[in-house]
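Below is one structure. I have some questions about it.
Missing here: one protein chain of the complex. Every other protein chain is in place.
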Amino acid sequence: MGLIDLNVIVNTIWIGLIYSLMAIPLTISYKVTRVLNFAHTSLITVGAYVAVILSLVYPSLFSNIFLALVVSFFAGSVVAILNHKLVYRRLMDKEASPVILMIASLGSWIFLKYLIYSIISVVSKAIKKDLYFAVPNFNYTFNLNFLGVSNPAFAYSLVLGLSLVAFTFLIFYKTSFGKAMRAVADNPQLAQISGISDESVMTLTWLLSGGLAAVSGVFWAMFSYASPEFADSLVLQVFAACVIGGISSISLTIFGGFIIAGAENILMTILYTLVGLDLSFRPFLSFLTLLIVILVRPPAGAAGGLPYRLKLRRRESKWTS
Amino acid sequence: MSVREGSVTGLIGPNGSGKTTLFNVISGFYPPDSGEVYFMGNKITGLNPNEIYNLGVIRTFQNPRLFPRLTVLENLLVAAGSRGERVTSSIAKRNWVDGEAKLVKKAYEIAKSVGLEGVERNIASDVSGAHMKLIETARSLMNSPKVLLVDEPAAGISYSAAKNLFNYLLKLKEDYGITLFIIEHRIDILMDYVDYVYVLHLGKLLSQGTPEEVLSDKKVREAYIGD
Amino acid sequence: MDIIGFLISWITFFSIYSILSISLNLEAGYTGISNFGKAAFYGIGAFIAAVVSLLVFLTLSGLSYPLYSLETIVAMGTLSKQNPVLNIIVFLFTLTLAFVISGVAGYLVSYPTLRVGPAFLGITVLSFGELLRIFLRNFQPTGGTYGLAGIPHPFAFVQDPTARDLAFMLIALTLLIAIYLFSERLVNSPYGRLMKSVREDEVASLCLGKDVPKIKAQVLFIGSGMAGIAGALLAYYMGSINPDIFVPSLTFEVWAMVIFGGSANNKGALLGAGVITFLNRASVVLNFMFQNLPVDVNYIRWMLVGLLIVATLLFKPEGLIPEDTRSSFVWSLFGEQKTVSFKERTEEVRKRVKLYVKKLISWFMMGGE
Partner (left out) sequence: MSTEAKEAKPSGGILPRLLAAFVIGLILGGIGVFAVQSSQSSAQLSALQNKVQSLQATVDALNTTKVYTIGVSFPLTGELSDVGNQWKTVAQMALNDLNSELANENVKVQFKLVIVDDKTQAQGALTAVQSLAQQGIKVVIGPAASSQVKAVKAYADANKILIVSPSSTSPTLAIPNDFIIRTVGSDAVQAEALAKLAFGQGARNVIVFYRDDEYGQAFAQFFSNVFTSLGGKATLTKYATGLADYASEVAQLSSQVKSIGADAVVMISFDTDGANILGHAKDDSTLSSVKWFSSEGVHGTTQLLSPEIATFIRKVNLLGTRPVFKENPVYKDFAARYKKLTGRDPPVFAANVYDSIILVGKAILLAGKYDGEAIRAAMFKVASNYYGASGWCILNDAGDRMYQDYAIWTVSSVNGTYEYQDIGSYSGGTITWG
């Protein structure tokens, strides 16, 4: 393929995979708990930093990716569950509306963000290493040659990432916990009646989604680097991926992740080589894609109120007239 | 099928026979798969619900769609459509105060007569289910309708309450010449009031005629015993 | 410390943010339009003000520098002090222009409300804002990443800086009051009832003969227009703007203000804006009190802001001043507005204060032991 460079394709796959991994937990937690969780970004950052710091401080032990992944998974889960128990649960008990929950998550996002800042400022003083821009110190024991591109980090991300996605699907569709989650997601009251404890399901959900978010952060650190801000500058793309998936279906969310990654890489390349569009328009393209997807084909659950959905065409003509 | 002006027409049929769907189609809620809807000679198929409403064809919902966080009174007033509902005129109070006062008085009267006395000031989500039904009906009367599509007004309210609700509806019909088109499960009550009845079954028109004819029709019996 | 200076700068920003939060409150709080693109309309207003005012001044004095160039900034330094009348006229003109153009933008953006449901409108409008921002970054005529500087302050001719800022503060405050009164009128009129009905159940509202899309479009027009005014004020106050001021996080801040203060309640919007802007500024005192801590005091500051939001919501899930449906004008018609006489109010407040003081004292006692 003359037009599209191989690196572009690799980037698309790699970034798309990471976007999906970041977006899936957001979708899951929203589906089950109805919280549009802004603190999600903090979870991602926490995960990335736990892995990075451990691999820098105890290289003997945590230069092993799997160990680092496991630890940061649980770190993320703990933070998420604490956040749920201390904030969301109490608000839900007070019958707070979803928007209130969202703003609360905004609050805990701000808090966690600067907590992370404080922690890494202290740690980086202590270990005399720059943590504001840090790459994990993993040793990659195996490598695979993909499309003639051999990059161990990519190999690891691909294998581990895909297996994680599979693992999520397994949990979500094959285990009783997954069934319970979906039941609560579809209809909390009914689930309650049928004896599924709302609270335990939510806790487990946070455990899962918090952990996944954290792990996705580690993947990002492997791909690029960890900084206190990277998750914030990714959050809009991640939200976009979720929205394309209608914040309801996992597979569609993955699709959305790759769509966004594709827009940022492949579409960018095409426009750049054909039209000479400036590279600084890259974020522009991802949002443009999102808008087009939403407006042309409203994803499941995103469609408008009943009368509009039923009478789209005529309504538009009315509108333009 | 047609509804004569000034008549009280009943629409009965077992569950799932498409009564409410018919109302939805008439009130512009769903587009019809086939066929047309005419109102006073001109076609209203495919108009928007709000346009049809403003023509005077007003429907109520089987399970009430109130505005939960508004008061009962406000729920009624929204339906009335006062002058102050235009941005421009809403700013200057004098534009709408008098009209508003009238409407409030009217709202109180209607509330009183349908048996909502004393709850006008409550938040709509706090009142009982029976009251919600009544609000739903009362709301439809606020904007002096021409045709009233009433969807199970008596469901879930006491016999006596249902009785005088129907009496009131009839009185309205006499006073303002409203045409009534009523879905009702409680045929026992309904039959005393309607002067023409349609029976739907599985989306098909099963039978029609005066109450006596319909009740004596055995197809109807089968249908009802059938389910 | 300089109390007056603090108050002037704070009240100016308070006014700007309150205008934003009130406008968002009209959209989100009363009509249920989750507008996450506030920053965009804010930005449109700011850029309209900057571009138009600069263009007017340059063309009137027959200069034709690019708007962002050094020459322009230097030239504006002198030009802005020459003709008081011109300054004021341009200021007022651009304010109106900002209102109209941002409003129209809002009206057009209301198109997606037909296609996507409430849940997804937010991200749609947000991405619209981002598109606009990235475009402006790359659009050289309006400065691109250089942004625009040398925007003529309406009172540039006033010598004493304090007086100048005070004058500007008063203007901003006046606009805020006007906008506040306007929206109070709006939401307590039948139109306000209509907005609420759309928020509660847009389908039912439609079936009661209300043209829901039109209402939404109108509200977005008004709200965005207000945001535009706020943007223009910001541009004139800072004297320079660039696209990166108008990032989504700004929108989130305004949202926090509204919900924190209590949505569907203009007083709440005011309070929210007041508290959060006040915290952002006043908390700098901490930097003076605590030097070289192990953790940077700035981080602690921002953490406290986050904590406060969460804590307040836990303490009052419906915001500081919750919505009060019965305060609507209708009740006064039949003398049924549940107003307590001023005396009772004060009495009540006094009791509460007493109670709180008692609590506080006892709490300190506990702490002392």
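Each chain carries a letter (A, B and C) given by its place in the written order, and its residues are counted from 1.
Keep this in mind: a residue touches a chain if its C-beta (ideal position, glycine included) is under 8 Å from a C-beta of that chain, and two chains touch if they have at least 3 such contacts.
All figures in this text were calculated on a predicted structure; none of them were measured in a lab.
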Contact set of the excluded chain (shown chains only):
A, C
From C:F41, C:Y68 or C:F99, residue that would touch the chain that is not displayed:
C:Y68
So one chain is hidden, and I want to know which residue out of C:I134, C:I171, C:L194 or C:V212 touches that hidden chain in the complete assembly.
C:I134
Tell me where the left-out chain touches chain A, residue by residue.
5, 7-8, 11, 14-15, 93-95, 114, 117, 121, 128-130, 132-133, 135, 149, 151, 220, 223-225, 227-231, 233-234, 264-265, 268-269, 272-273, 278-283
Counting contacts across the full complex, list the positions on chain C that touch the omitted chain.
1-9, 11, 13, 68-70, 73-74, 77, 134, 137-138, 144-147, 149, 153, 161, 164-166, 234, 238-242, 244-245, 262, 267-268, 271, 274-275, 278, 280-281, 284-285, 287-288, 291-292, 296, 298-299, 301-302, 315-317, 320-322, 349, 352-353, 356
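In the analysis below, only the chains that are shown with their structure count from here on.
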Across all chain pairs, which one has the most C-beta contacts?
A-C
Closest chain to the overall C-alpha centroid, by per-chain C-alpha centroid: which is it?
C
Taking each chain's centre as the mean of its CA atoms, which one is most distant from chain A?
B
Per the C-alpha means, the centres of chain A and chain B lie apart by a whole-Å value of 49
Whole-angstrom distance, CA centroid of chain A to CA centroid of chain C, is 31
Would you give the residues of chain A that are in contact with at least 2 other chains, written as numbers and ranges?
306-307
Hey, what residues on chain C touch two or more of the other chains?
203, 206, 212
Considering only the defined contacts, which chain C positions touch chain B in the complex?
182, 185-186, 189-194, 196-197, 200-201, 203-212, 218, 222, 323, 325-326, 328-331, 333-334, 336
Using the touch rule from the top, collect the residues of chain B that touch chain C in their complex.
27, 29, 48-51, 53-54, 59, 61, 65-71, 73-74, 77-79, 81-87, 90-91, 93, 96-97, 100-101, 104, 121, 123, 139, 143
Per the touch rule above, chain C residues touching chain A in the complex are 28, 34, 111-117, 119-120, 123-124, 126-128, 130-131, 134-135, 137-138, 202-203, 206, 212-213, 248-249, 252, 255-256, 259-260, 263, 294-296, 299-300, 302-303, 305-310, 313-314, 317-319
